[in-house]
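Note that one protein chain of the assembly has been removed; the remaining protein chains are unaltered in position.
Order of writing sets the labels: A, B and C. Residues in every chain begin at 1.
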Amino acid sequence: MIDFWKRFSRNRSAVFGLAILLTVLFVASIASLIYPEDPFRLAGKPLSGPGLNGFLLGSDSLGRDVASGIAHGAKTSLLIGLIATLAAVFIGIIFGAFSGYYGGRIDDLLMRVTEIFQTIPSFVFAILLVAIMKPSIESIVIAITVVSWPGVARLVRAEFLSLKNREFVQACHTLGMSDLRIMLREILPNCLSPIIVIGSLMVATAILIESGLAFLGLGDPNIMSWGFQIGAGRTMLRSAWWVCTFPGIAILITVLAINLVGEGLNDALNPRLRERQ
Amino acid sequence: MNRTNKILRYVSRRLLQGIPIILAIIVLNFFLLNLAEGDAVDVLAGEAGSATPEYMEQLRAKFGLDKPLPVQLLVYLKNVVTLDLGYSFRHDMPVSKLIVDRFWPTLLLMVSTIILAVGFGILLGLLAAVSLNTWKDAVITVFALITYATPLFWVGLMMIVVFSLNFGWFPTSGMENIAAFHEGFDRVKDIAHHLVLPTITLSLFYLALYTRMMRASMLEQYGLDYVVTARAKGLTERRITFVHVLRNALLPVVTMAGVQVGALIGGSVIVESVFAWPGLGMLAFESLFARDLNLLLGIFLLSSALVVAVNLIVDVIYSFLDPRIEIG
Amino acid sequence: MKIINLLSTAVLVTLLSLFGVAHAQKSGGTMVFLVQPEPPTMAGYVSTSGPIGLLAPKIYEGLFDYDTAGKMIPVLAESYEMSADGKTVTFKLRKGVSWHDGKPFTSADVQFSIMNVLKEVHPRGPNSFKEVSSIDTPDSHTAVFNLDNPAPYMMRAFSAYESPMVPKHHLEGQDLKGAKLGNNPVGTGPYKFVEWKKGQYIRLDKNEDYWGSDGPYLDKIVGRFVPDASTRTAAMENGEVLYAAYNAIPNIDAVRLKERDDIGVTTDGYSMINPMALIEFNTKEGPFVDAAVRRAISTAIDRQFMIDTIFFGYGKPATSALSSNFSATGLHAEMPNYPANGDIAAANKILDDAGYAKDGSGVRMKGTFDLIPYGEDWRRGGEYLKQVLGDIGIQVELRYEDVPTWLKRIYHNYDFEMNLNYFYQLSDPVLGVHRHYGTNMIRKGTHFVNSSRYSNPELDKLLRAGMTQPDATKRAAIYKDIQTILAEDMPVVNLFELEFLTVYNTKLKDAYGSAMGAYASFGNAWLDD
Partner (left out) sequence: MTKHLLSINDLSILLPEGADRKCAIDNVNLTLNAGETLCVVGESGSGKSLTAKAIMGLLPAPHVRVGSGSINFGSEDLVQVSYERLRQIRGSEISMIFQEPMTALNPVMSIGNQIDEIFRYHASMTKLERQGKAIQLLKDVKLPDPKQIMNTFPHELSGGQRQRAMIAMALALSPKILIADEPTTALDVTTQAQILKLIKEMQSTYNSGVLFITHDFGVVADIADRVAVMQEGLIVESGKVDQVLNQPNHPYTKSLIAAVPSLTPRAPRKKSDESVIEVKKLNKVFGGEKSFFGFGKSKRIVNAVQNVSLDLFQGETLGIVGESGSGKSTLARCIIRLMDYDDGDVSIDGTNISKMGRAEMRPVRAKMQMVFQDPFASLNPRIKIGNIIAQGPLIQGKSKSEAEARARELLSVVGLDSKSYDRYPHEFSGGQRQRIGIARALALKPEVLVADEPVSALDVSIQAQILKLLDDIRIQMNLSMIFITHDLRVAAQVCDRIVVMRYGEIVEVGTTSEIFSNPTHDYSKELLNAVPGKGWEKENKNSASL
């Protein structure tokens, strides 16, 4: 762990990214403390500019506090990103692991299913899923999961394919270990690094997808998220720039931070790179 | 030629493999869409203002929406087998005509975006890798990260504000100047003029991916043994970079481009919406909310066929770029 | 026999007076305007869908048009005569009018359009022409409508948008919905259909053989589809489009653009539409079956705030079930329970009195609030209303679904509790308001009718009386009673009268002089450069 941190911290931009990400997490966790009111609450004069009428980042057309929305939205956006990613990783691991480990017909079948989901234009499919399930946090998470897991499945499959023939796995076979245990205890821990890296980037992508869906009017109307703020403020971009600019910046720096951290993780976890340094 | 033959056989086999996938996509979407509340008749009647239930039933019968689902599906599949994509409930037109009209703008936007994104991505990635750990590398990396992390519609709207309104260089939206109705070469120029902003907007996102990938790929290749051999042979760094490393580094980028094309077809909904570009993404979006089942299935059919085709083309190109990959 | 004869000279005088000084019209040019969203077809005779309304009346014409004062302007009919009992109306048709394909326009077309098309498949036609039992065509330019009962409201439904005249020879014997005409319209209007590039534009060219003595002046008019609102504004600013009606430009941008010299903003042209924002309640089941709760909600809402923040000042707080635009005909009356600025305390008192106590967290009841899926403004409205409802102890979840799901939920499954919506009250309450309250308008599966399933025999009686009463004073009394009952029962809480905005480039002159506004023909429009 210390070793890992040493390698990670060698990448200065990754540490910078981590610092931003921790700040965002911190803001998300204390949102209810600094803005105890419902972020949808009408808090003052509509369309006040940043710094005016007691609004740090201005207010929107109904007089809601943009800063409060960003703080509360951070929780939602990160949660959407995190849950969707975990779900996608979970499904991807199941598909990829069985496919790569057993090969043959199971592989064929699972990979065909994966291909189906890779062939469908993903964003349109996400829209379709949200539309028929009704826009809500749950349906957005499900839609993002459904369009993101094939990438993980392919990655895990490739890892399993190469790892299953490693000698340490064969040694487990000679010990009479069960397949499930080999998959879970022996192989899976060895492909965690690339999964963590792809997963960290998927969190970023999920946040972007959520904002895209919100842009098209498919956000959850009851829960404050950055996507919601942008969707609600985008027509005012020219007249009240702050309403959707600040949430946009929040997305930008969070996605940026997650990417930097992801790259740092990649550098720190990728043994090939490590050897070359 | 033996190779040509082999490729032809490979292509036809891959196309055959694609068919069950495309069929599965159609069946999946068919049932998904039928899970949704409301149908095309509801939407048409809703838009019309009002319609009697009897009239709506007539319409349903006319569209075949009164039949049981499996029958509807079978009828649809039967038509698809005969290359008949059916009739759009909403537009009162054959689906194939509607789709073909939107296909060319989609393809135009897609191809120009891919060329721009891949081209510049390769260029920037190469530049960053060659000037590793210098300010150039840093600037390119930051640029790539920011373009990736900025929401697409934001970039689009800003492009319009800056380049259309403030500078007046480009039209805000649309595919051609419809006040003028240009003909011939003027029309080509006009369309190209309209294409600039949407292409830049859409490619900025993908540009970032290619830049980062190309950079990583170049660095990885630089560490391989054959580069040492090339140096030992007394080749110049220029040749090593541009002839040896570049070609090898391109391989994963090409693969990525193939995967991205699929995402591009659907992913351009936002750009099509912002720039009023008449592409398939918006058509799909609209037909989804209109429950125009035939049209939406037709779009899914075409775009997945397109993805299959593009992936195939990429694989064939790949086999030319990388002699190790044997086709057939 | 009362004869109303409208001389064309008189019409011209009216028209000129409308525009003040007569301009020297210039010919030529292309007028690009925004159509949002893209229409499904251009069959204005089967659909009153807004975007069709923007395009079809340029191609098709009605028997009459209406000026902004509500007076009839002869179009395809030159005059009409109504019998004393009001049961026979004879129309003299204009001579020398031909369809865009060259065939002459005759009384047979009128007969076919009314009896076979509008009465059959038009959404409002069956209502407007309910009393018409047959149409005689003594000669090719005379059409005699035989009515079962007098129908004064019918005379307000002859515009090109409400009741377009369609070519019999293109539709006879065909399935009206699927006919080729839907995508290739052939009318008598000032502009001919040329081309429809799906996803981009519809192009109409000047009808060189138009019957009118002056106009059309424009060479082409093009309806353009731009899905994104910000882009629409940009296109307007850039001069790429010259005209945008029905809030195609968001109000916030319109307010900004108004300051520019080259752009004008107007609320004219919507008097025949009369849109009203409202909340429908499920009066049969769920938390809002008690009228007291509904009255409390109506009392609590700050209507002026919604107008100011969501529509940037455009709109008028509702004061009864009828729009204040009906004041002209004396039908509108102000009612209690409609405070413009809301009265939370009063609303809370109503609920307290009705026995709805707040629980520990201040909640009296919970519910779900559906929002009309027609754009962001309505979501904002819902978000505001959620807060207000919270203030009076009603905790609601917002639900925002897509159009088909929403339609099915509200008008077919009745699976809702309260629903934010807006209705066109149109030119007469019979056309636009009755459908919302009458017991006979509880029609499962029919959209935009009485989804509250409110049923009150006393009101039904009054509605019937209001429909046929020709005397204005008596009619006003009937509608006052109607409004009183509705303010008490409150099956629907009217919020505010929407004022749609039209944003236009000042280059564009004389775009319309009709009460139909953007749904008119643009026959006199011209470009000044």
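Some observations on this one:
Assume contacts are C-beta pairs under 8 Å (C-beta built on N, C-alpha and C of every residue); 3 or more make two chains touch, one makes a residue touch a chain.
Predicted, not measured: the structure shown is a model, and the values here were computed from it.
Within the whole complex, touches from the chain that is not shown fall on A, B. Considering the full assembly, B:Asp322 is the residue among B:Asp66, B:Asp137, B:Glu220 or B:Asp322 that touches the omitted chain.
Annotation: of A:Ile2, A:Leu33 or A:Leu175, A:Leu175 touches the absent chain (contact as defined above).
Contact with the undisplayed chain is limited, among A:Asn53, A:Asn190 or A:Ser239, to A:Asn190.
Counting the whole complex, the residues of chain A in touch with the unshown chain are 104-105, 108-109, 112, 166-168, 170-178, 186, 189-190. One chain of the complex is left out; on chain B, the residues touching it are 13, 16-17, 20, 224-226, 228-236, 239, 243-244, 247-248, 251, 321-324, 328.
Criterion: only the chains that are shown with their structure count from here on.
The interface carrying the most C-beta pairs in contact is the one between chains B-C. A separation of 45 Å divides the Cα centre of chain A from that of chain C.
Within chain C, contacts with two or more other chains are made by residues 230, 401-402, 405.
Those residues of chain B in touch with two or more other chains are numbered 36, 153, 157, 161, 273, 288-289.
Listed in rising order, the residues of chain B touching chain A in the complex are 20-22, 24-25, 28-29, 32-33, 35-36, 141, 145-146, 148-154, 157, 161, 220, 223, 259, 262-263, 265-267, 269-270, 273, 281, 284-285, 288-289, 296, 299-300, 303-304, 307-308. Listed in rising order, the residues of chain C touching chain B in the complex are 30, 32, 37-38, 40-41, 46-49, 121, 123-124, 126, 175, 177-178, 182-183, 197-201, 203, 220, 222, 224-228, 230-231, 234-235, 237-238, 240, 401-409, 412, 424, 435, 443-449.
The part of chain B that touches chain C in the complex is made up of residues 36-40, 42-53, 55-56, 59, 62, 90-93, 98, 101-102, 105, 153, 157, 160-161, 164-165, 168, 171-176, 178-181, 272-276, 278-279, 282-283, 286, 288-291.
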